[in-house]
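Shown below is the structure under consideration.
Note that one protein chain of the assembly has been removed; the remaining protein chains are unaltered in position.
Each chain gets a letter, A, B and C, in the order it is written, and its residues are counted from 1.
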Amino acid sequence: MIIVMKQGATDTQIANVCARVEQLGCQVHLSEGQERSIVGIIGDVRSLDRAQLERLEGVERTVPILRPYKLTSRDFQPQDTVVSINGIAVGDTQLVVMAGPCSVESQEQLLDAARAVKSAGAHILRGGAFKPRTSPYSFQGLGEEGLRLLAEARRETDLPVVTEVMAPEQVPLVTTYADVLQVGARNMQNFALLHAVGEAQRPVLLKRGMMATIEELLMAAEYVLSHGNERVILCERGIRTFEKYTRNTVDISAVAVLKQLTHLPVVVDPSHGTGKWELVEPISRAAVAAGADGLLIEVHPSPETALCDGAQSLKPDRFRQMMAGLRPVAQAVGRTL
Amino acid sequence: MIIVMKQGATDTQIANVCARVEQLGCQVHLSEGQERSIVGIIGDVRSLDRAQLERLEGVERTVPILRPYKLTSRDFQPQDTVVSINGIAVGDTQLVVMAGPCSVESQEQLLDAARAVKSAGAHILRGGAFKPRTSPYSFQGLGEEGLRLLAEARRETDLPVVTEVMAPEQVPLVTTYADVLQVGARNMQNFALLHAVGEAQRPVLLKRGMMATIEELLMAAEYVLSHGNERVILCERGIRTFEKYTRNTVDISAVAVLKQLTHLPVVVDPSHGTGKWELVEPISRAAVAAGADGLLIEVHPSPETALCDGAQSLKPDRFRQMMAGLRPVAQAVGRTL
Amino acid sequence: MIIVMKQGATDTQIANVCARVEQLGCQVHLSEGQERSIVGIIGDVRSLDRAQLERLEGVERTVPILRPYKLTSRDFQPQDTVVSINGIAVGDTQLVVMAGPCSVESQEQLLDAARAVKSAGAHILRGGAFKPRTSPYSFQGLGEEGLRLLAEARRETDLPVVTEVMAPEQVPLVTTYADVLQVGARNMQNFALLHAVGEAQRPVLLKRGMMATIEELLMAAEYVLSHGNERVILCERGIRTFEKYTRNTVDISAVAVLKQLTHLPVVVDPSHGTGKWELVEPISRAAVAAGADGLLIEVHPSPETALCDGAQSLKPDRFRQMMAGLRPVAQAVGRTL
Partner (left out) sequence: MIIVMKQGATDTQIANVCARVEQLGCQVHLSEGQERSIVGIIGDVRSLDRAQLERLEGVERTVPILRPYKLTSRDFQPQDTVVSINGIAVGDTQLVVMAGPCSVESQEQLLDAARAVKSAGAHILRGGAFKPRTSPYSFQGLGEEGLRLLAEARRETDLPVVTEVMAPEQVPLVTTYADVLQVGARNMQNFALLHAVGEAQRPVLLKRGMMATIEELLMAAEYVLSHGNERVILCERGIRTFEKYTRNTVDISAVAVLKQLTHLPVVVDPSHGTGKWELVEPISRAAVAAGADGLLIEVHPSPETALCDGAQSLKPDRFRQMMAGLRPVAQAVGRTL
């Protein structure tokens, strides 16, 4: 970290800042410019509180030099992490497609969807049993009954299951049924939940909050890793911007950036990211072209009666077409599907 | 809700949409324009899923007409809700100031802060025992020990206490010690938590998420009210924008908008909203001038050693000055302080 | 357009609104719901001022139904527009790559860049003679001398030239030298300039403003088309969001959306969009995979001495590699390069 002093900061103020830094166990490197002095801090500053130092007299601002995350960083671990889910490797050459309905509605709906996505080539079944809904009056999911149906669909199709967990106390229950624990975008900074899934014995699919920076996503992953769970898959699912034609703005650059900054696998959710089924195919292609390790796709046998997110769900036929169209793109960038 | 059909939608498609709407228990009102037909839906549509209707053939988009919240709406309850906290009325003519340190650090720090804010005219003591921190390596709060210190400060100063609750399972514990349960910005759409505080016997201070719309804030409040707790205070604390000079952008207009749309009291947190102590005073004045019912202010006896958010904390002297400067502004808009 | 009346609007207010609409030459279609009445307007409302109608007593808000653009719309012209630039077709199966330095700095620099991009397979040479710079103290471009060098590079390499025009009075001068007139992102709503290029005899490359919605980009294009120039190429170049790791956030979805909404060709500028040369290649691939008709790439023989935007410029070797890697992606989505 460096501390930028105000123009006209006095020698006493500078000396006080240096003394404070040394008191905190770090070394100081002072540089006096023509207009401003700069105090460099040498040592491990990840636990220092910047806000505290910014309150010292004569300080204009602080600038972090090191990245605040460590375990998730490629500096810390250069080689790619490959997360294995019942034998399916996420983060390897093979792209991994997780597909299924937004929410589990019934046995028939789920089994239809599961069989359809399996036959089209998907690797993992997705489906929500606990649903975060903006309105208390909307369908909130089937709860444990939904988890049971997911487990049944797994037995039937052999597809591993990913489903969302919304609160720390749900973790044991969901772990009983699911192969991957999903932390939703609205819970990306639910630190109690991150702590809980960090102690769980399941891979975690961590979705980027629609208000979260890339760095904050990596810090959320750091919570999970620092509590002992290294099997984290990151998911870009669109950020909130001023543009309202799409539900969110998929940040495709984030895929390439994340692949540089971290060793964790990165997947993209074009269904939530765009909110429109017509855009799922082009954005899926773009995600793969940009280097994503997989996709999360909403597929529903009958979107026009879906209890949630019908507008962004593909019908099985369309999903099959999409998978066919994706294969040459995957090959063009050295991946398989 | 209205359904806008695509240009060139066929009569069959329009008939199917109408049939579907009627099947869902609503009435239809069809309007044929020169370029597009519009299907109006008559009936209570708050539980209808728009995304589902958008997937019907020939539909371009849906447009909601009614607001999705009900219990929080001024249409539903025209007169202001006044939330009473141990005899202190929030939402009445008197402005209410909640002040104290970002986090509880020690008995001495908290008591110093509590006495200082009380003597300067604050009405409620704020302080965090459970702290949501971006980094797992930052100070996470004293937990229950912090709650005990808050209760002690209340005994000493007679100030009611507001503190954050971060997970549903913490609600019983925090309720034992605190007079107001704070739901933080990052948890505004933690629906499990909203459910839990909705069933608690304490007023709730609900902070707007930094990427949440005004409507989403009202829907979050609707969760709490619909679970039986009508004592909700809304808090504007800055939204995330492209501007980075301030930590967030305080949306002062939201104060005036919320006072129009809802009967619930509205307070502003200029400390988190700006991230800079020098801006706390002007933004406090602006908030009061715009019609806020109160303020949430960080005050720390020694911000330059604060374990969190020192840069935005006022020293006690400065807080006293701020309160003095606020009084004439309050009077100018017909309030007392 | 529909007009949503307030809850409790009186019969007189509704009648006044209907009368006003009819006075403006449109027909009225009234629909009375349980909680609100809706006044539908039938007729060509593109020239009606919504803000005016929103001021009538009892009106809550207006909702536009028709899109505000016409000439640029696919409803108006279903088949793709192909813009021909000295025999190079933009908007056809063949992808078109426009490459070159951010700014023209010298004869040697430009010729080196021009030869390099030509030999790597680029179709059009880009380079700025008039440069919009945030700081008045930054290099502002060579002006007419830069235009002369561009013309010389065209003679030498046979590549058509695209360059920015910053003010209406520069249009005649730039038209003398350039094959395509570029309107920069900061000028997307410089309506005087849009008017001027609308009357020019050159194709226009219109960059999306970093603050502009997709609809506003189409309205800017509508300005150009409505002044007689139908040869407009749209360019997505990143929007401004809260995420600061990349300079802007490239809105890849916008490519697919624009291809649905308009018949005009769409290209992407990953250099400005990301601000980092390492991201140019993955975002170029993503853009092509999502359906872009071409790319705008900054290439500089020596980025570390470039007078502008060195951080996002590719060296010639890297550009050559990028082109090689793009070809299979283009083929995978049915395009050639």
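Points to keep in mind about this one:
Please note the rule applied: a residue touches a chain if its C-beta (ideal position, glycine included) is under 8 Å from a C-beta of that chain, and two chains touch if they have at least 3 such contacts.
For clarity, every value in this text was computed on a predicted model and none was experimentally measured.
Of B:Ile38, B:Ala51, B:Ala221 or B:Ala290, it is B:Ala290 that touches the chain left out of the display. Only one residue from B:Ala122, B:Met211 or B:Leu296 touches the chain missing from this view: B:Met211. Only one of C:Pro101, C:Pro303 or C:Pro316 touches the chain withheld from this view, namely C:Pro303. Across the interface with the omitted chain, chain A contributes residues 2, 4, 7, 29, 31, 33-36, 38, 40, 42-44, 63, 65-66, 75, 240-242, 244. Touching the omitted chain from chain B are residues 211, 213-215, 239, 241-246, 249-257, 260, 273-274, 278-279, 282-283, 285-291, 325, 328-329, 331-333.
For chain C, the list of residues touching the undisplayed chain reads 20, 46-47, 49-56, 68, 132-139, 166-170, 186-187, 189-193, 209-211, 216, 219, 222-223, 226-227, 240, 277, 303-313.
Quick note on the criterion: only the chains that are shown with their structure count from here on.
Two copies of one chain, chain A and chain C, form a contact in which over half of the residue numbers belong to both partners. For this pair, chain B with chain C, the centres built from the Cα atoms lie 38 Å apart. Spacing of chain A relative to chain C, judged by their CA centroids, is 31 angstrom. Counting partners per residue, chain C has 241-242, 244 as the residues that reach two or more other chains.
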